[in-house]
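Complex shown without one protein chain; remaining protein chains in place.
Our next item is chain A:
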Amino acid sequence: MRHLLSTEGIDPGLATAVLDTAARLKQALEGREVRKLPTLRGRTVITVFYENSTRTRVSFEIAGKWMSADVVNVSSSGSSVGKGESLRDTALTLAAAGADCVIVRHPASGAAHRLAGWLHEAGTSVVNAGDGTHEHPTQALLDAATLRERLGDLRDRRVAIVGDVLHSRVARSNVHLLTALGAEVTLIAPPTLLPAGVENWPVHVSHELDAELPSQDAVMLLRVQAERMHGGFFPSAREYSIAYGLNENRLRLLPDHAVVLHPGPMLRGMEIASSVADSPRAAITDQVRNGVHVRMAVLYHLLAHEEETS
């Protein structure tokens, strides 16, 4: 693996190998006094975030540090990015400064792909940490890791993704990855929050949450992205909550083993009732914990092997 830009068309064998590595890393680090491995000593990982994020950036930073990589964070404010430097020049600067891996979050869909194109010659790996409304592959991997932990093999498991699919890179990455791993995905959203062409995706589509819940092994709630809501996608927050919020009554419709996921940050009381978010059925803090191990696994698969010569 040279870059991680997308889960679209991901080889199921590779995805499983990354998830297995993450599980091994979790087990290897559990209960240890020293949570630091020498594996990536001398490698430099730079995170470049053109959008605000706490959990993703911190998660990558901890992952890099636990593997002994040198981790440098660049945020758009307080750097040359704020002075108007182009993405390409920033990228080439980072590669010239010795970055082995650049982790990028950018508001434009496709930014990570462009970056990978510019940095391929330099031998620098690129990880997409969220590009616009396109993809967020490490989030999908950590969701899959959490589901595997709770449910075992994901083959033929049923996962519902609920909410703003239209603007959600998390949903897109999860659809590709979960279907590659053999799960059946159902998208549940009001028609206004489904992307055009969704009928060509390898998923079921529904607008009725209550009707779908009894047959699901997991429910993944999406964040209602206020910053991307420029039109009237639904009448009001209250109405959204009534139709698509996961409350206690809805939780009871799910099978007993079913897991509730949320990529965070949560809007408690709207997308998810507080009591549901704090219930043992919710794996939300597990997702964050697994996020570190999955990102360690991704860095391992990107950086701890022979350089490709092509």
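Rule of thumb we're sticking to: a residue touches a chain if its C-beta (ideal position, glycine included) is under 8 Å from a C-beta of that chain, and two chains touch if they have at least 3 such contacts; residues count from 1.
In this text, contacts and distances are computed from a predicted model.
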Legend entry - Identity of the absent chain, which is to be given by its UniProt protein name, from "Bifunctional protein PyrR", "(2Fe-2S)-binding protein", "NADH:ubiquinone reductase (Na(+)-transporting) subunit E" or "Hydantoinase": "Bifunctional protein PyrR"
Legend entry - Residue of A:E121, A:D256 or A:E306 in touch with the missing chain, whole complex considered: A:E306
Inset, instruction - State which residues belonging to chain A touch the missing partner chain. - result: 1, 17, 20-21, 24-25, 27-28, 32-34, 36-39, 67, 300-301, 304-307
